[in-house]
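One protein chain is absent from this view; the other protein chains keep their places.
Every chain is named by a letter (A and B) in the order it is written, and numbering of its residues begins at 1.
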Amino acid sequence: MTLEQVLFGFFALVAVVSAVMMITGKNPVVSALFLVLNFGALSGTYVLLRAQFIAVVQIIVYAGAIMVLFLFVLMLLRPDREQSYFKDKPQMKLLAIIVGVLMLAQIAYAVLSTTTGKVAEEASRIETGTIENIGRELYTTYLLPFEAIAFVLLTATLGALVLSKKKLD
Amino acid sequence: MIPLEYYLILSAFLFVTGVTGVITRRNAIVVFMSIELMLNAANLTFVAYSSFFGDVVGQLFVFFVMAVAAAEVAIGLAIIIALFRNKETINIDEINILKW
Partner (left out) sequence: MDFNLSDITGYLPLVILAAVVLISLVIEMYIKSAPKILPWLTVISFLGLSYQSLLTIGKPGSFFNNMLATGGHVNIFWFLFNFGGAVVALITIDYLKKTEIYHGEYYILLQSSVLGMMLIAGAKDLIMVFVGLELMSLTFYILAGFARKRLFSNEAALKYFLLGAFATGFIVYGLALIYGSSQTLNIDKLYEHFTFESKNIVGIIGLFLFFAGFAFKIASVPFHMWVPDVYQGAPTSTTALMSTVGKAAAFSALIIVVSPAFGKEKATEILTPLVATFATLSMVYGSITAIMQTDIKRMLAYSSIVHAGYMLIGLAAGNKEGIDGVIFYLIAYSFMNLGAFGLISVLEGKEEKNLAISDYTGLGSKYPVLAGLLALFMFSLTGIPPFAAFFGKYYVFMAAIRADLLWLAIVGIAASAISLYFYLRVVVVMYFGKDESKFEVTSSNPALTGIIVSALLVILMGVLPGSIIDLIAKF
């Protein structure tokens, strides 16, 4: 086994376990922490995929900014602990899990039966994910969506303010 | 080298887990976190394909998804706070003056 395989196995295992723990956890704060762990593991797989920039941004934006916001609101609202996962409406949940497994089987079948297109050379794979390359594309070809995303963020700021500020005058 | 299929099946698992979470959980914030998990699963698919094609577009899309997710979180949590101020609950089952 190469180091890459070992690392992939490790990250995949952490991602899978933390995802399951996240949706079954009783305490929302613990769920949020498992989600952080999940994002961390995904960032590891991004490195294995030679997507360095995305791996770093994953940690900074998702684990750093987004999850902090989640935890902040959770601490602010202090939701009650919930019952353990299967206590409330177990049949319903079992059904949802069965549907989920079927969906997974379907996608997995699809993925396995599809022939993959071209596979790039190792050198060009590394070249693809560099900050330099992504930045160049972002400011040339994808300039318009980049500007548009600025408006999305502006709108979000405005909206968060309008909806949750205590006194608005 | 790890085959592409491994990554895709990992991401499919995470996506389905997220969907199951959205359907079964009752706490609005946990439902929302499950949606974040779904988005991340999609991101993993994008990065995997992008890396195997040697094509940067997939990774750019992930960049945009992240920006949108950040905006979505800000708005979603603001909505939850506004609701909590009026009703003191974030349990979806109790949010029912309108009949779903």
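Brief remarks follow.
Please note the rule applied: a contact is a pair of C-beta atoms (placed from the backbone, for glycine too) under 8 Å apart; a residue touches a chain by one contact, two chains touch by 3 or more.
Because the structure is predicted, anything quoted here is derived from the model rather than measured.
Of the candidate positions A:G40, A:G64 or A:P145, contact with the unshown chain belongs to A:P145.
Of the residues in chain B, those that touch the hidden partner chain are 8, 11, 15, 18-19, 22, 28, 31-32, 35, 38-39, 41-43, 45-46, 49-50, 53, 55, 57-58, 60-61, 64-65, 68, 71-72, 75-76, 79-80, 82-83, 86-87, 92, 95, 97-100.
Along chain A, the points of touch with the absent chain fall at residues 106-107, 109-111, 113-115, 117-118, 140-145, 147-149, 151-152, 154-156, 158-159, 161-163, 168.
Note that in this section only the chains that are shown with their structure count from here on.
Residues of chain B that touch chain A in their complex: 1-2, 4-10, 12-21, 23-27, 29-30, 32-34, 36-37, 40, 43-44, 47-48, 50-57, 59-60, 62-64, 66-75, 77-82, 84, 90-91.
Those residues of chain A lying in contact with chain B across their complex are 4-5, 8, 12, 15-16, 19-20, 22-23, 28, 31-32, 35, 38-39, 42, 45-46, 48-51, 53-54, 57-58, 61-62, 65-66, 69-70, 73-74, 76-77, 79, 82, 85, 88, 92-93, 96-97, 99-101, 103-104, 107-108, 111-112, 116-121, 124-125, 127-129, 133-134, 137-138, 142, 145, 149, 152-153, 155-157, 159-161, 163-164.
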